[in-house]
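Everything on this sheet refers to the single structure shown next.
The complex appears here without one of its protein chains, the remainder shown in place.
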Amino acid sequence: MSKHHKKYKKYVQKKVFTSPGTLEYVGKDVPIDTVVKLVEFNDEIYQQKIVKSISECQLSPIETHVNWLDVDGVHEVHIVEEIGKHYHLHPLLLEDVLNTEQKPKLEHFGEQNIFVIMKMLQFNEALNEVETEHVALVLGKNYVVSFQEMHKSDVFAPIFARLKASVGKTRKGKADYLFYSLCDLVVDNYFVVLEKFSEKLEELEIKIIENPHRDDQTALYELRRELMQIRKAVLPLRDIFGTLTRESSELIHPNTIIYLRDVYDHILQTLETIESYREMIENIQNIYLTSLSNKMNSVMKTLTVFTAIFMPLTFIAGIYGMNFDNMPELHHPNGYFYTLGSMIVISIILWIYFKWKKYV
Amino acid sequence: MSKHHKKYKKYVQKKVFTSPGTLEYVGKDVPIDTVVKLVEFNDEIYQQKIVKSISECQLSPIETHVNWLDVDGVHEVHIVEEIGKHYHLHPLLLEDVLNTEQKPKLEHFGEQNIFVIMKMLQFNEALNEVETEHVALVLGKNYVVSFQEMHKSDVFAPIFARLKASVGKTRKGKADYLFYSLCDLVVDNYFVVLEKFSEKLEELEIKIIENPHRDDQTALYELRRELMQIRKAVLPLRDIFGTLTRESSELIHPNTIIYLRDVYDHILQTLETIESYREMIENIQNIYLTSLSNKMNSVMKTLTVFTAIFMPLTFIAGIYGMNFDNMPELHHPNGYFYTLGSMIVISIILWIYFKWKKYV
Amino acid sequence: MSKHHKKYKKYVQKKVFTSPGTLEYVGKDVPIDTVVKLVEFNDEIYQQKIVKSISECQLSPIETHVNWLDVDGVHEVHIVEEIGKHYHLHPLLLEDVLNTEQKPKLEHFGEQNIFVIMKMLQFNEALNEVETEHVALVLGKNYVVSFQEMHKSDVFAPIFARLKASVGKTRKGKADYLFYSLCDLVVDNYFVVLEKFSEKLEELEIKIIENPHRDDQTALYELRRELMQIRKAVLPLRDIFGTLTRESSELIHPNTIIYLRDVYDHILQTLETIESYREMIENIQNIYLTSLSNKMNSVMKTLTVFTAIFMPLTFIAGIYGMNFDNMPELHHPNGYFYTLGSMIVISIILWIYFKWKKYV
Amino acid sequence: MSKHHKKYKKYVQKKVFTSPGTLEYVGKDVPIDTVVKLVEFNDEIYQQKIVKSISECQLSPIETHVNWLDVDGVHEVHIVEEIGKHYHLHPLLLEDVLNTEQKPKLEHFGEQNIFVIMKMLQFNEALNEVETEHVALVLGKNYVVSFQEMHKSDVFAPIFARLKASVGKTRKGKADYLFYSLCDLVVDNYFVVLEKFSEKLEELEIKIIENPHRDDQTALYELRRELMQIRKAVLPLRDIFGTLTRESSELIHPNTIIYLRDVYDHILQTLETIESYREMIENIQNIYLTSLSNKMNSVMKTLTVFTAIFMPLTFIAGIYGMNFDNMPELHHPNGYFYTLGSMIVISIILWIYFKWKKYV
Partner (left out) sequence: MSKHHKKYKKYVQKKVFTSPGTLEYVGKDVPIDTVVKLVEFNDEIYQQKIVKSISECQLSPIETHVNWLDVDGVHEVHIVEEIGKHYHLHPLLLEDVLNTEQKPKLEHFGEQNIFVIMKMLQFNEALNEVETEHVALVLGKNYVVSFQEMHKSDVFAPIFARLKASVGKTRKGKADYLFYSLCDLVVDNYFVVLEKFSEKLEELEIKIIENPHRDDQTALYELRRELMQIRKAVLPLRDIFGTLTRESSELIHPNTIIYLRDVYDHILQTLETIESYREMIENIQNIYLTSLSNKMNSVMKTLTVFTAIFMPLTFIAGIYGMNFDNMPELHHPNGYFYTLGSMIVISIILWIYFKWKKYV
């Protein structure tokens, strides 16, 4: 929790005591410089360049060309601010771009911009945990501006590759189709993350069914938290894409709607999978608790059997250890052996009794 | 889980790194060839043929004839693709046909096609588990195209038989009535599967009420998972058929709507049954846990009775096993017998006490 | 469960492999013949006859007369079929009439018929369980056709009696008022059944609070199932009568709507009562479990007190039963009595200690 | 439960076997006569009289005067019936007035009457329980008819007093404002009852946290039932007053709507409080159960410490109580003291071990 916590704290400190609408970065410290890439393409040409200064961000004058400005890193406030001015983006939009704690949202800024915030999830194999990356997409008339939290790898790399290679429909599509491709990429990654999750869950499930251990409870708790984190990233998307596919906007061509509906379907599927994992965790938890009770029962039975067999025997031995002057059995030549014999008989009877009661 | 898991993995690997809209099969490997059947009928004639090449798929020019193209197996992408081109089906529709992991959905492609994905459930007696089969139905003006995941048996066999035998209303109906018949068949099968499920549940219920065993918890868990699987297949159909019966479409005649409403009613009934089974599992789980506690109580009582009776007796025996020089009772001629007598009295009193406390 | 189960099986076998729309009886075997009664009345006259052949079912030509055809028994398919043809009832309506497993539903067949399926519940004193009876009502312009599953007694007997005796508003009303009276009768019976249920629940509640027994868990489970059965019969009626009171139909006069709203209110009240019983069962279940824990605690304390008191004493006795040559206490003339005294002191101290710890 | 039960039974017996719409009293037997008061007032005059015969119930001919007929007692059917005829009230309305088991409801009878049933709750200090009183209000053009179940005290006494004293807005208001004042009084009483409830809950909470006792479970159960009873009275009012404040009616002036919205707000607040008490009961239940487990743990630890310390010691004593011929230690002059010493050492070590394991 502490990691999350620290980011949150920062947000609180910065946010509360400043005027609303003031631009400020909320998120982890990033030591590297922001990288801004500008791509211009249609089905015939493809140009990509690294933008050094804001003046190079000029949109292509050719209306049929699609422009994509990809901003990798949102920790340098002035860069985001300049881009915002250049593209006439609303200050609240920029505030949300800079706040990596902002939950997924959809905002229409008139007919000028559609603005979507999503959470890219990626499984970090090294740390064995899910990492959340803040992604903000702005769709304009013939351009897309994408902001991503700075990270080891560019999350949109597959789209760049696909555009360059000119495979699929991506190059033939307009800005709205590119927008869809980016959303689709983010949502598809949820499947990958959930797959990893399901592997961990399955492992734990087998372990608990076979031989539950007291640490498993904590492991289960960790998985539940991880699932909550994933769910938090996906759940708001249901409403967002539900709205996107229902409402008509000049920025999204009706032909693209059917593709967005496909993304919407995938989100529903993801949520359903999350829900079923949640139920599974609940069930595994039950199995764990029941197995604890079963174990307790088994321990109790062991104790009872030992006690109930040896107590009477010890008692008999105690009887003949008494020092009364007149104890006729003691002087019988086979008294000892008869006593041993009756002890054996008693223990056999008790054993059978407990066998019948399913104690052993 | 592992079986499901593998399919899922495949989906993930293939899907994420390809352009959206690229056709690809997602599902189990199937070694057999796809079988495509074309049926043409009205209330007077009935013709059925196995289609060898795509050119044979020509729809009948007579408008009043109903054409049914049944594609048994969706693992050969090129076949599905060719059929798609031939019938002008939307690429996303084909993508869903090929993805056997796709959850049930309804899609209108203008006034040209109504597209439904359902999950056929069948109980596999050999494996004692429920098998899910991917079924996709496309309704056009005077034709139906049905896709089914390749399986041992053709799931639509009863419809073929009924059409051939010319019983019932099926032959007199148009394409929408055939479409309804196919949906009805899938939904009716849910009753069969739930019946099997109820048998297994009933068996376990009796076993747990009579004599709970620690493996029953796992069995209950398995049943819960199976029910979740069934529910996952049925739940989305509620919305789908709710929409189908409400919205008007040129492809579905108002007279057929009342039949679809019947299917909708069956789906509601199925869901209600699933919900009641779910509640039953919950209750059986409670009974199991309570019986564990009851058992524990009973074990504890046994232990307590044995301990509480023999401890005082052993103590008395211990007293007279002491070696003090001056212990007057030891020299009484009947001391031993008095002692034995008082031991019997004490144990009888304790026994009555525990009887009164309902310990024995 | 087995009883329910058998009926269900029959449904499955018959239904799945026949063409949809084929008429078939689904339900218990009934050895007696169907009884069909035709009643014709207005506020002045009242005629009742047992119908022998279908030709006698002719509706009265006088429009102001109300006709009521009461079909007692739905197991003879041909009778239902003939009546259906005679009154021009839709095949799907007849299918639902014959399927005693069909859950409650409301169907409008144009402006010609309103069709309602309800479940009559009756408490069988002999078997100490609730019995469900399938009731189907068809409201036409000036007639009502009622179908009831064959049973010992005619469930509509009170209505017949009331009509004959000409008490209340029933004779003055039209067909829609008769329809309302029949619905009202069915719903009022739910109160009777719930009253019986509440008696059983109350009995069990007192028993569990006073002295819980391990069979009570099973009894509670049975009650829960019974409540689920009742709820299943009542729940769909909420929507049905909600719709009936909202939607306007030529068949139901606005004056009757207010009466139907009264039925609707009773249904809501019934559902609320069911919900409160459900919560009560939940709470009784909790009390039961808690009392188990309490009992366990009490058993454990008994065990602990016995063990903790006698263990030290036995140990002391053991000490002086040792055979060392040099044990000075043994030769003290009052050693034995001092030892006995200290044993008494120790047990008193321990007793006080456990008293203080609330163990005894 | 039995008390409630008896009333319920009566309802069932009377209701089911009579024609719907027949007037009949359902409720507790009341030995006293009904008291009917008629008040006529405007902001200047105030007249109050006890009505002896129905002919005295005449409404004031002056339109600006407000008439309030307060019927204290609904067990005399003929009185209610006569009033109903006099004021042209619908038979179903009267039926609901007479049925003290009727849950809260709102009914519009055209533009003539608004009819509301509420439950007055009062805390009976003597019986330490909440009492429910049936209250029915009929709002007409310039009159209000209020029916109340006969009770020790007139629940509307404060309103009478306020009208007489001419304080507040009540005298200046019209019939709808009087209607609002009556509703407001009933709802304000919920706060008083909930306050009493909160006192009891708080008391129990402190008791359970400090020293849980087995009777507390039953006490908690009683509180839960009481809360359910309160909730049953309040919950339907949310919809009723929601509707009253939304729908426009000629009987309620728009200026009064804002006051009814205030009542609505209080109802929401009451429901929220109920919900929070419900959650608190749930939590206290958890604390109780956990403390049971904690106690059990503590008992078990005591048992374990006693057993584990004295068992080895007794065993050692047993060793040297054996009668072997050749046991060299026995003849050592200090053997006894060495043995005692080692026993002390062993018990100290075990004590430290259990101290470390947090058993003591």
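Here the chain labels run A, B, C and D in written order, and each chain numbers its own residues starting at 1.
FYI, contacts are C-beta pairs under 8 Å (C-beta built on N, C-alpha and C of every residue); 3 or more make two chains touch, one makes a residue touch a chain.
None of these values were measured; they are calculated from a predicted model.
A.B. asks: Among the chains present, which touch the one that was left out?
C.D. replies: In the entire complex, chains touched by the missing one are A, D.
A.B. asks: Which residue, A:Lys52, A:Lys152 or A:His331, contacts the hidden chain when the whole complex is considered?
C.D. replies: For the chain that is not drawn, the touching residue is A:His331.
A.B. asks: For subunit D, which positions touch the chain that isn't shown here?
C.D. replies: 158, 162, 167-170, 180-181, 184-185, 188-189, 191-192, 195, 198-199, 202, 205, 209, 258-259, 261-262, 265, 268-269, 272, 276, 279-280, 283, 286-287, 290-291, 293-294, 296-297, 300-301, 303-304, 307-308, 311-312, 314-315, 318-319, 321-327, 357, 359
A.B. asks: List every residue of subunit A that touches the chain not included in the displayed model.
C.D. replies: The list for subunit A reads 1-2, 5, 8-9, 11-12, 15-22, 90, 92, 95, 102-103, 105, 107, 214, 217-218, 221, 224-225, 228, 232, 285, 288-289, 292-293, 295-296, 299-300, 302-303, 306-307, 310-311, 313-314, 317-318, 320-323, 327, 329-336, 339-340.
Quick note on the criterion: only the chains that are shown with their structure count from here on.
A.B. asks: By that same contact rule, can you tell me which chains touch subunit A and subunit C alike?
C.D. replies: Output, common partners of subunit A and subunit C: B.
A.B. asks: Can you check whether subunit C and subunit D touch via the same residue numbers (shared by over half) or via different ones?
C.D. replies: Different: fewer than half of the residue numbers at the subunit C-subunit D interface appear in both copies.
A.B. asks: Between subunit A and subunit D, what distance separates the C-alpha centroids? Give it in angstrom.
C.D. replies: So the centre of subunit A lies 43 Å away from the centre of subunit D.
A.B. asks: Measuring centre to centre with CA averages, how many angstrom lie between subunit A and subunit B?
C.D. replies: For subunit A versus subunit B, the centre distance works out to 27 Å.
A.B. asks: Provide the list of subunit B residues touching at least two other chains, using ranges where the numbers run on.
C.D. replies: 293, 296, 300, 303, 307, 311, 314, 318, 321-323, 327
A.B. asks: Name the shape of the chain contact graph, picking from line, ring, star, complete and other.
C.D. replies: Looks like a simple chain-to-chain line, open at both ends.
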